[in-house]
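Note that one protein chain of the assembly has been removed; the remaining protein chains are unaltered in position.
Read from first to last, the chains carry the letters A and B; within each, the first residue is number 1.
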Amino acid sequence: MSAASAAVAGRSAGAGARKPRRRGAGWLGFTPFAAYTLVFMAVPTVLAVWGGVTAEDGSFTLANFSAFGDRSILKAFENSIVLSLAVAVASAILGAILCVMLLAAKPNGILRVVVDAASSVLAQFGGVMLAFAFIATMGSSGMFTLWLQSTFHVDLNSLAPDKTAGPLLYQPAGMFFPYLYFSIPLMIIAFMPAVEGLRPQWGEAVATLGGGRFSYWRHVGAPVLAPSFFGAMILIFASAFSSFATAAALTNSGILIPVVMQQDLSSETASGVTNIPGVLAIGMIVIMAIVMWAYSVLQRRAARWQR
Amino acid sequence: MSRRGSARVGAAPGRATATVVLVIAGLAFLYPLYALAAFAFQPVGQHSGFTLQHLKALTDPVRAYQYDQLWEGIQNSLVIALVTVLLMLVFLLPAMILAELRYRRVRQAIEFVCLLPISIPTVVLAVGFIPVYQVMWQATGSVAWILAFAIGIISLPYAFRPIQSNMAGVDMVTLQEAARSLGAGWFQTVWSVILPNLRRGILSSALLTVSVVLGEYTIASFLQQNTFQTGLALLEHADPYVASTFALAALLFVFIILVLIGAAGTIRRNRKVSTWSPSTATLPPVR
Partner (left out) sequence: MVAIDSNASAGSLTVTGTSVELVDVVKTYSGHAALSGLDLKVEPGEFVALLGPSGCGKTTALRALSGLEGIDSGSIRIGGVDVVDVPVNRRDIGMVFQSYSLFPHMTAQQNVEFGLRMRKVPAQQRRARASEALELVGLGHLSGRYAHELSGGQQQRVALARALVTRPRVLLLDEPLSALDAKVRVQLREEIRRLQQELGITTIFVTHDQEEALAVADRVAVMNAGDIEQIGTPEELYLAPRTPFVADFVGLSNKLGGTLVGGVVTVYGQPLNVLGEAPEDGPVTAYVRPEDVIITTDAGLPATVVSTSFLGSLRRTFVRLADDTVVAVQHDVSDRPEPGQQVALRFKGRPVAVTRQG
């Protein structure tokens, strides 16, 4: 027996070579991971929420919830929800179409590798860099803006729903486009495995049983994909809803709730007091919880025929 | 050659339709990147043309002060990336191996914890990090690398998935039993049998973690630290051209990393050695 295994056999954690062992000791191996996630995931979440239900002096209060009576905060919540919803629906539909089209490419071919990688990059490509690209595209002197102007004499910014809120790109309606830009790739990443899971035999079975392509999509394709489709859509909603960097890089005004949170943070006088951001965090968590609950209901409905 | 009687069935679209749709989509996605690239090399104040003058400005000692913060941000981000990868290796990997080999019921709990950051908005975590970091910075001073602990949390889903798929592809329990039946101890088993078989998963996991760290903006911004992304955002006002160049370069860098991961996974799959894929499937972006 080697020195290493002899040394290990002496420790309780090294049990396993022989049958009987003390079950307890091995569990200690999880301590670092548990401690890390406790301190840096559980504690911050609790602290954020705690900040929402305490007063500046640290005593418990529900007074902070009056923030939800503030019209600009309500508007920011509404903007965030409407934007995320629109982005989720549009990206889910467009992304799903692209996924189906990608079935025409060879599963391990170069196109699929490139699309996979590009989707991962673009789905990660939120924030500052994405904002730059869209400023260069549809900002006041962006390439697309100028092209529209010279070719069709149309001012992109005149299309903005709110004429008083500045250029289109800095309003929720304009942010729809950069949000789509990272959400469609996310849809491809999340939904492609489900589309690939459609077995060719199902299509062949439909055909030999007398059904056409439309029957296939109506009776097999759509119902089989539905749970993954709505699951991916909810994922996109969550990701768009919590997205901060893109909005922050485009605008300083608190039109979306994550931006409002940061503004309130930097305006809090006493450092480390996070009452208003805390109560907004509670609002976000509640909305996310509702979304996740909807997701689990959906999954349960499909569970009967899924493994 | 004339084909008779063949009909398309099932989900696969026609080649022509697919080509047209995919080409249009590809162009639509390339357009903003093209606009960004065109802007990065445009002469100041013009809307067309090509110049390298902005790159030259980078080396101009007179203007160096403009870029100081970005260089420092890049340095910080690289250090944070390194530390975050180390944290994953120290905290996450041993827990995953232990759960896979001995406490298989814990696997679900680990998966749950690792995917949890997806459903907690990063801004919420960031608000909570503020008091935590106030305590930590009292001990260490305001150093950037400690951000790795916070960013590590939002990288968890990305660090977790590739290792998990790798583990699913190789039968770790059998490998372990084989190694032990051949006389290897616990440590030898992990070191010379388990880890070599997880090499690809660990590598993908580390590379994805690096790409998350390089793209991270929210936490650095909330904690008022200087990283690559906050540096870029600041530079946007002083020199948007150079900022755009850096944004493009970072994108290209991450794209190449991911193509490499994808190609490695594909080659492996083609060789039928194992079936794991390093895709980040079902993960939303960190933003």
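Heads up, the rule we're going with is that a residue touches a chain if its C-beta (ideal position, glycine included) is under 8 Å from a C-beta of that chain, and two chains touch if they have at least 3 such contacts.
Since the structure is predicted, the reported quantities are computational estimates derived from the model, not experimental observations.
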| item | value |
| --- | --- |
| Residue among A:70, A:162 or A:204 that touches the chain left out of view | A:204 |
| From A:107, A:161 or A:212, residue that would touch the chain that is not displayed | A:212 |
| Absent-chain interface as seen on subunit A, which is shown | 199, 201-202, 204-212, 215, 219-220, 223-224, 304-307 |
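Methods note: only the chains that are shown with their structure count from here on.
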| item | value |
| --- | --- |
| Inter-chain centre distance, subunit A versus subunit B - centres from mean C-alpha coordinates, in Å | 15 |
| List of subunit A residues in touch with subunit B within their complex | 1-2, 4-6, 8-9, 13-14, 16-17, 26-27, 29-30, 32-34, 36-37, 39-41, 43-49, 51, 97-98, 100-105, 108, 111-114, 116-118, 120-129, 132-134, 136-137, 141-144, 146, 181-182, 184, 186, 189-190, 192-193, 195, 198, 200, 202-204, 206-207, 213, 216-217, 221, 232, 235-236, 238-239, 241-246, 248-249, 258, 261-262, 265, 271-272, 274, 277-278, 281, 284-285, 288, 292 |
| Subunit B - residues contacting subunit A, complex | 7-15, 17-19, 21-22, 25, 29, 31-36, 38-39, 47, 87, 90-92, 94-95, 98-99, 102-103, 106, 110, 113, 116-132, 134, 149-150, 152-153, 156, 180, 183-188, 211-212, 215, 217-218, 221-222, 229, 232-233, 236, 240, 243-244, 247, 250-251, 254-255, 258-259, 261-263, 266, 269-270, 279-287 |
